[in-house]
Every structure is written in C-alpha cells, then in structure tokens.
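All protein chains but one are shown in place.
Moving on, here comes chain A:
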Amino acid sequence: MWEFIDERKAQIAFSAYQHVSLVLQAVLVATVIAVVLAVVVTRFRPLEPVANAVSAMGLTIPSFALLGLLVPLVGIGVASAFVAVTFYATLPILRNAVVGLQGVDARLVESAHGMGMNTLATLTRVRLPLAWPVILAGIRVSTQMSMGIAAIAAYVLGPGLGQLIYTGLAQIGGANALNSALVGTLGVVILALAIDALLLLLGRLTISKGIRA
C-alpha cells in the first residue's frame, strides 16, 4: 500500500485538499443558511415544528437519491456535489441553532431590550453568543457527516477522495483496486478526525469562559 501511496502522492494530496475544501465551504455556507433560518424560525414560533420535521426528514433522504435528483437541475460535477453536501450539512446545524436560540433565557432577552439593545444587537451580542456552543456542536456533527457525503458525491464527478473509492470499486479484482478504495476511505476518516480537532479548538477560542462546560 505504501508503494501505491508513494506513486500517487501528488494526486492523493490534491484530492484530499479538494475534499476538505469542498466540505469546509459547504459547511460554512450551511452554517450561514442554518443560523438565518433558525433566527427566522424562532421569531415565528409556529414554524418551529416545521423546521424540526424538515431537519429530521431531510436526513432520511438517501444521498444517492438526492444526487440523482440534482443532476438534471445543476448538471454533473462540482456544483451538484456542493449543493448536495450543503443541503445535508444545513440540517444538523439548523436543528441545533433552533434549540440553542430557544434555550436562551427569555429574561436575558428582555433584560437586553430593557437596557436599550435593539433586536439586532440583542441577536448578535446576547442570543447568538449564548446559543453558540450548541450551534458549534451542530457544526461538528455536520462536518463529520459531510466528509462522508462528499465522498459519495464523487459519483456525480464531484472533487475529492471519493474518486479514489469509486475507482477502486469500479476495478474490483484489479491490481490496485483494494489499495485505491482503502486509501480513499482512510483518507476521509483521518481528515475528519483532524478537522474535528480543529473545530474543538475553535470552540475553545470562541466560546466565552463564562458558559463553557
């Protein structure tokens, strides 16, 4: 296997980079979408069960099926992969962001208003910082999941380590089939662990000491 890796170092490194890049960009966009949705949802209470249902059901859609549905809409390639990963990444973050924002003590919000903070200041200075640990937990779940989904997205010719896995599967029984699939899979796992560690560090840096568990 080392030989296999050694021969393809540059290609594997590039795939790994593309994989991480796809996931991080998708999660970033997903976070923005999820937080905005959560703010809207917590403002209009009747929407809450809708949001919860959507985030629960969305995850039951097989990613293969979703990719199949996306191809006619956005075509084969990076765009489909990006949309699919972003879609799945949004769901856990949305759920956690709703829970996190709901969990903010109503008296703190009233207190903020009572001191003259407007709605936006209350959101950015009180509600989001207090909900942040829960949102970040959602981001971690979401990132782990997205690493796997990004691999599957290689089916529609998305970038990343998934290509190695599919190559391996396609050549099953061939000379480097097992090596290719293994390197792809292990690569995803190792990168996922590394990114999770980074997110943990991000939490240390961004969650106020006053509310850290």
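We adopt the following convention: a residue touches a chain if its C-beta (ideal position, glycine included) is under 8 Å from a C-beta of that chain, and two chains touch if they have at least 3 such contacts; residues count from 1.
Please note the rule applied: contacts and distances are computed from a predicted model.
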Absent chain [UniProt protein name; select from "Protoheme IX farnesyltransferase", "FMN reductase", "Thiamine biosynthesis protein ThiS" or "ABC transporter ATP-binding protein"]: "ABC transporter ATP-binding protein"
Residue touching the undisplayed chain, where the options are A:Ala56, A:Ala121, A:Leu169 or A:Leu198: A:Ala121
Interface residues of chain A (partner: the chain not displayed): 105, 107-108, 110-118, 121, 126, 129-130, 208-211
